[in-house]
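Excluded from the complex is one protein chain; the other protein chains are retained at their positions.
Right after this comes subunit A.
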Amino acid sequence: MSALALAPVGRRLRALARAELTLLGRNRGAVVTALLMPLALPFSVRPAVDRIDLKAQGLSIGTVTLTAAVGFSFLFAVYTALVSAYVARREELVLKRLRTGELDDVEILTGTALPAVCIGLAQAVVLSVGCAVLLDAGTPRAPYLTVLGMLSGLVLCAALGALTASFTRTVESAQVTAMPLVLVSMMGSGIAIPTEVLPHRLGSVCELLPLSPAIRLVRGGWTGQLSAYEALGAVTTALAWTVLAVFAVRRWFRWEPRR
């Protein structure tokens, strides 16, 4: 029964994702943002990172650049890209039209997100491998934590992208509405600056930001410095944010333009 029921769902998701991928490929701005930002930005934070005593925190240039790269992939390939995609589809009444068909709401949102999420994942993996090889980040000590961090980060970015799109009226204003989470995450979630070097109290508050647990898990999985207790805390926080974001999307997502 479940396999029978899932077959058409898979077919529908594939059809939607394929169209969405084609659209992404035709949007030069989105391609540049999604592919180049995560490549370029980790190096732009390099000078700042160089002034930090990483050794004292058990970090290295390799692991810091790696988490920065993964974090920027989350933010630009997934989150920012999806805010624009959801808004564009809503304003062209594509979402409304899809809702008249057989797809349910979750399928529509998932199918639209699939290409961005897959690109984000592929990018995170490629950049991680690159950092490991080129910057001597080594191999992850606890790979399951890194994988868990990547997956939770991707899912949360997709959900937050849909949520941000609900409050965004036009594709142009998506640049602005996506900015707060991008900046807060860069500064506070350990993407541009490792949370380990922040003042203690500030650091513990920043650990509660939406993308902090995912970044912590990715980095902790690589360095092997996360205790079971800390890992559990990060997973719980990630889960809480995901539940919250999914709830908020169900409650507030706008399927049609405001008229």
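One rule holds for everything that comes next: a contact is a pair of C-beta atoms (placed from the backbone, for glycine too) under 8 Å apart; a residue touches a chain by one contact, two chains touch by 3 or more; residues count from 1.
Here is the rule we use: contacts and distances are computed from a predicted model.
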Chain left out of the displayed complex - its UniProt protein name, from "Cytochrome B oxidoreductase", "ABC transporter ATP-binding protein", "ATP synthase subunit delta" or "Phenylacetate-CoA oxygenase subunit PaaH": "ABC transporter ATP-binding protein"
Among A:T100, A:T139 or A:S227, residue touching the chain not depicted: A:T100
Positions on subunit A contacted by the hidden chain, ascending: 8, 11-12, 14-16, 18-19, 22-23, 26-27, 88-89, 92-94, 96-104
